[in-house]
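The other protein chains are all here in position, but one chain of the complex has been omitted.
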Amino acid sequence: MVNNYQPRSLQEALNILANESAIPYSGGTDLMKKPDENATYLFLNKIQEMKNIVEDMNYIRIGALCTFTDIIESKMTPSMLKEAASFVAAPAIRNFGTVGGNICNGSPKADCALIFFVTDSKLRLVSKRGERVVPIAEFYLGRNHTILQKDELLVEILMNKTGLDNYYFKKVGARKALTMSRVSFAAILNVKDGKITQCMTAFGAVGDVILRRKEIDEMLIGRTILEAKAVRENYLAAYKQAIHPVQGRVSAEYKKAVCMNLLDDFLDSKGI
Amino acid sequence: METISKSIKKKDHDSKVSGRALYVDDYVMDGMLYGRLLRSSKAKARISNIIIPELPDGYLVVDNHDIPGENCVQIILADMPVFAEETVEFVGDPILMVVGPDFKEVERILQRIVVLYEELIPIFDMCKSEMVFFNYNYAKGDFDKALEEADHVFEETFRTGHQEHAYIETQGIIAYPNCGRMVISGSMQCPYYVHTAVTKALGYDAKDVQIIQETTGGGFGGKEDFPSILACQTAAAALKADRPVKVIFERREDIAFTSKRHPSVCTYKVAVKDGMITGMGIDVILNGGAYTTLSPVVLQRAMICSSGVYKIDNLQVAGRSVKTNTIPNGAFRGFGSPQTIFAIEMMMDHVAGKLGIESLEFREKHMVKKGDATATSGKYYFHVPLPEMIQRIDELTDYRAKRKLYQQQEGRYRKGIGLALFLHGCGFTGSAEGELIKPVVRIRKTTNDKVEILTGNTDMGQGLKTTFSKIVAETLDISNEQVLIENPDTARVPDSGPTVASRSIMTVGAMLQRAAGKLKQIWQTGEEQIIEENYVAPEFMIPFALQEFRGDAYPTYSWAVNAIEVEIDTLTAESKILGAWGIYDVGVPIDLNIIQGQMQGGFLQGIGYASIEQIDYNAQGIIRNNNFSDYIIPTAMDVPNLVTKIINNPYSHGPYGAKGAGELPMVGAAPAYVEAMENALGVCLNKAPFTMADTMWVLQEVLNNG
Partner (left out) sequence: MVRFILNGTEVGSTALANERLLDVLRNEFRLSGVKCGCKEGECGACAVILDGRLANSCMVALGSIEGSNVLTIEGYRTTERFAVLNKAYAIVSAVQCGFCIPGMILASECILARNPNPSEAEIQTGISGNLCRCTGYKAIVAAIDTAAKEGQGLW
């Protein structure tokens, strides 16, 4: 058997990566569009310990090898994530595509990655050298370019447990299934004691990397709804400046228009 | 319902549902080699050199020097080479084929071949091309006079784009030499078309070329003329290698390099007096692509039905098919009529709007009736069921009420409903059946009293094996199981003409009915008996003179009404289809389920054409969206509410009352959809496909700017 590995444990996988240049294969639903004859693949899909979803004190910990179907069927995953997963492609892709692959491909169109991004999730990256936990916002360097080192694997995604119920999510696609995002938008707004405690927004498919501007969201945090309404125009103007869609399968003008419309609607829905 | 219409289990159901049915790629032969085509990467160039690396043993290159007959593919004209000679005319023009025993090695060799080009200047814009392939004109009455006397003259231009067939089984051919003959088997609609082309390219006698259709995974016109090209190339390879050669297209290759629907630009000039149309001047331009293929006939049909279902006494129609350095376009379900029916329906709708008359009401005033003259001064000899179909669809959809209601809308979601009235001429255009095709059928009773149908017509999913069998079984009063029908093999079956133009049931089915009727008279149990039957033109037809475009272009027409209701999300420009309804007259259905399946499939394919299917050419003449991620067709979730109804309007000259059905459902979806979008957006639209991006442009530019 030429050039492939089928580790049965994370340790085994990390040992291999420490010594060899191998391409991690989780679900195959992206990699297999262009299989490389000469590559060495590291087949991770049999590693059970990377497929768990557990809850601890602070986080929902989602194994990187959980498939979109696993996310949808799990009792522990938040609704927002389930919804994004349910819009991915079609059943056969959802059954085998993984959240780990979705993040590590580095595509700004990735549906679940958008949800992890907007919820400021953390990623646990592990290698034989050790491990690091990084905020997802720091994971992406550019289109299809991440900080993942050659000997590292994304093992787990750490999602906050609370505050994910009041969400807004929209994926815009050209047809009702088997569709990539033309534009996607996810947002969370939480109000406590009359004040906005959380405002988190992010756009997918509009740039090289998922767009998240904490400093813009901060314009609304700590304010009452009425106060937020007063700065609504500034908020929108700030975003209008920040969104520079890349011309792709649809025009940049189209994407920008949709982004601003969705943002508008999100604010409307919250009474802002 | 007629007895024959009662649905039966399809003859090919069992083999297909079980996965046992074999398509061309499922065949593996001893010593078989694989072929891949090397194609031009330039839209227009002279080939200055081709550098081929040293080839391993068993691998060879096949090019224009290996064509023993004539290096041309005989379709209507023969301007397309089998393999390019000095120039290439579009990105994808086949230059040579690499053949060998290992598929991956063939690919590797292909990647290493270097072609040096001297680039020339390509033409991509069909409106700017001065190379006219075909040019026709016809007229009746006095349009100029109508213009002079008009109260109003309206003029507008409509555009439609390419469409890819997207049959789920890609193109594929196997060729193998066999004792001095060349045998071709593959995915195709017209074995005898392939036979003509291969015979000419190889310079063989007709008897030495044998073409066998394999179970074909969808055609839609995409396997009408194209397989002839691939068959000539593969036959040349098989001849040179003296081994079987198989060529199966990858999906990207198929989308990028096979024939498509002709894009169109149609300009309508309409004279109106006292609220009625008194004359129409129509100009049709079709983008033929780099070679002529079937352009003349597509253009003819487009022009003949360019005035749609309306009675226009003063008519002037001009049409041309032009060359551009893009994919040579070919047959696609509808064959020119989706393009002009789109234009005429939209024009009628727009003229009504400008006159302040309700769209449907205006159209109803102009609809043809039995006895009226056709656009080409033929006649509508039979009942035109449009009025009752309109009533039926209004009952089903509440069209009239909704159309009014949707004119005043606010809020995020805007609904719209559109309606199209249309027809499709049944059978081959003009007098070709009798003058060119001269179809022949045979039925053979075996010694154990089974009856075998022998025609060159193919089942590509539309159920022809079942419907042909039903016609013969019903006539002979025997069971369907007693009737045998195989995939056609030119060594065994006569040329009954191509499986195109919605002619199979109406024309060939009628011949089979007559043959079976004759057999019944002379039936001898236990004896082998063969009946041959020729074409008989319906006696009422005025022969069609092509030069003048005068006479009966078709013996009869099939009719339909489509209504489509949409809901647009003005935030995202996404449109949801709330419902798509079609009422169809195809004469008596030979099998109701089969006809319903054709209507539903064709309707959805037409909806794709109207909304999400487009071919994206870049500035170098390369199709960018050459895969199923980017060339998108409807999924099962896109039109969940699709309703089709068949009315009862038997055609006296069709077998058991049947007439043409296959293409009709494709023809009217685009205007119904785009009119629905107009109703929702409150603007006039003039292009298909009308996409999400187009919708957003209207929302931003037109509606936001007042």
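Here the chain labels run A and B in written order, and each chain numbers its own residues starting at 1.
Please note the rule applied: a residue touches a chain if its C-beta (ideal position, glycine included) is under 8 Å from a C-beta of that chain, and two chains touch if they have at least 3 such contacts.
Treat the numbers as computed from the prediction; the structure is a model and nothing was measured.
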item: Displayed partners of the chain not shown (whole complex); value: A, B
item: Candidate in contact with the missing chain, chosen from A:Y25, A:F185 or A:Y235; value: A:Y25
item: Hidden partner chain, touching residue among B:G69, B:G434, B:G579 or B:G597; value: B:G597
item: Residue touching the undisplayed chain, where the options are B:S18, B:Q408 or B:S479; value: B:S18
item: Chain not shown: contacting residue from A:D36, A:D56 or A:E215; value: A:D36
item: Interface with the undisplayed chain - residues on chain A; value: 1-4, 6, 25, 28-29, 31-33, 35-37, 39, 41, 43, 45-46, 69, 89-93, 95-96, 176-178
item: Sites on chain B contacted by the missing partner chain, in the whole complex; value: 7, 9-10, 12-23, 25-26, 28, 165-170, 215-218, 220, 250-251, 460-463, 591, 593-594, 596-597, 599-605, 627-629, 633, 635-637, 639-640, 642, 644
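In this text, only the chains that are shown with their structure count from here on.
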item: Chain A and chain B: spacing of chain centres that average the CA atoms, whole Å; value: 43
item: Residues on chain A engaged by chain B in the complex (per definition of touch); value: 37, 90, 170, 172-180, 182-183, 249-251, 253-254, 257-258, 261-262, 264-265
item: Contact footprint of chain A on chain B as seen in their complex; value: 104, 412, 570-574, 576, 612, 616, 625, 629-630, 632, 634-638, 691-693, 696-697, 699-700
